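Only one protein chain is missing from this complex, and each of the others stays in its spot.
First chain written, first letter: the chains are A, B and C, and each begins at residue 1.
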Amino acid sequence: MTAPASLSAQEVAARIGASFGKQAFMATLGAKLLRVAPGEVDIELPVSPHLCQQHGFVHAGAVSSIADSACGYAALTTMPGGAGILTAEFKINLLAPAAGERLIARGKVIKAGRTLTLAMAEVFAEAKGVSKLCALMTATCMTIAGRDGVSD
Amino acid sequence: MTAPASLSAQEVAARIGASFGKQAFMATLGAKLLRVAPGEVDIELPVSPHLCQQHGFVHAGAVSSIADSACGYAALTTMPGGAGILTAEFKINLLAPAAGERLIARGKVIKAGRTLTLAMAEVFAEAKGVSKLCALMTATCMTIAGRDGVSD
Amino acid sequence: MTAPASLSAQEVAARIGASFGKQAFMATLGAKLLRVAPGEVDIELPVSPHLCQQHGFVHAGAVSSIADSACGYAALTTMPGGAGILTAEFKINLLAPAAGERLIARGKVIKAGRTLTLAMAEVFAEAKGVSKLCALMTATCMTIAGRDGVSD
Partner (left out) sequence: MTAPASLSAQEVAARIGASFGKQAFMATLGAKLLRVAPGEVDIELPVSPHLCQQHGFVHAGAVSSIADSACGYAALTTMPGGAGILTAEFKINLLAPAAGERLIARGKVIKAGRTLTLAMAEVFAEAKGVSKLCALMTATCMTIAGRDGVSD
């Protein structure tokens, strides 16, 4: 997979970094952008009590949040400059308790289209040096062009 | 839909309230439990900058978080005392920007089963007295019995 | 919900009927178009051994097929003349064995958009006069304009 013709790898990384920096919700979670490559974005989330549900695991909604951003930004790496991105839908299967020291969401593009792009994210829970798949998301991302306020 | 035989309506409401109170992530979001009825739970989320994505809308992950809790607690109203609940999977379709003064997630049980319960949540965005459907979730919730630390 | 400005209710019904008639797969299943209304389409499928899986229930794929067509045609009732429709994605939850005399898929539009329309279908299994919800689908349908061979 290659970056859009008009943007260099550095420009793509800068674009994703700038947009991620504007996602206040990622700061609320404590999530960090870990890696950007053509068609791939990884996001890290340290496990913390303020993210947990009633059994002490990270809430499925917090897991979904980093998986959704990883999918969306993976998709954005393939989109032309000036376009914005919105998630149309996603599904997540929760496979194991999200616990340990940190979660890593690894997003990648499955198929990039002009209007719709399918991305997938695997979320791994890392505990004591062991990494375990705890969730799997598929997300449909929509390219938005020419709408005020929706540009990335 | 009726509450489990062994629990009165008051006991069900107390059970949901106690479990919701332990979801630290709901406090992080600023979400409040609005209504509990047999098979139905509503959760309110005031829109706030700390929840937003890069275009100023509430992040799809935050929308999903209240929808997931609304589905899960709607399902829990139908479960026997002592059982715990986990989400096995959910899918959410995002229909309109989540913006305005507040979001309301209305969860309800579609079919309660012994092991798996299907619930649905509609999320409405309220702005200037107008309420608009902004997301729709279906969630599969799993009844957990006899596992340490997973009881609600 | 109203039909597209340019088409009368009769024209919408004729349009759906003509497109359904071209779905050879519906004939293979034995499915019939039962009802067309603005934003709503019902499809009937008599239960038959040629549709079954290994336990004697109707295969989840056959259930999905009528639910998908019910969603797609419900969405098509809201689209401008000349446009074609494709399903971008769907999710189905299977709630009870699909058995009895016949299945009815009731599709309806949740939100009609210019490019994407969300529809939902409930599938009921009818046995000895009792109707039971056996599946629930949400589907994202895409309006296709100006592509050769994709017009409905």
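Everything below uses one rule, namely that contacts are C-beta pairs under 8 Å (C-beta built on N, C-alpha and C of every residue); 3 or more make two chains touch, one makes a residue touch a chain.
Being a predicted model, the structure only gives us computed values, none of them experimental.
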Touch criterion as defined above, residue of A:7, A:99 or A:118 at the omitted chain: A:118
Selected from C:13, C:33 or C:62 as touching the chain missing from the view: C:62
Touching residues (missing chain, whole complex) on chain C: 19-20, 22-25, 27-28, 49-56, 58-62, 64-66, 68-69, 84, 86-94, 149-150, 152
Contacts of chain A with the absent chain, listed as residue ranges: 91, 93, 95-96, 110-111, 113, 118, 120, 133, 136, 138, 140
Residues in chain B touching the chain absent from view: 88-89, 91, 115-116, 140, 142
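Here, only the chains that are shown with their structure count from here on.
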CA centroid of chain A to CA centroid of chain C, Å: 33
Shared-contact residues (touching 2 or more other chains) in chain B: 91, 93
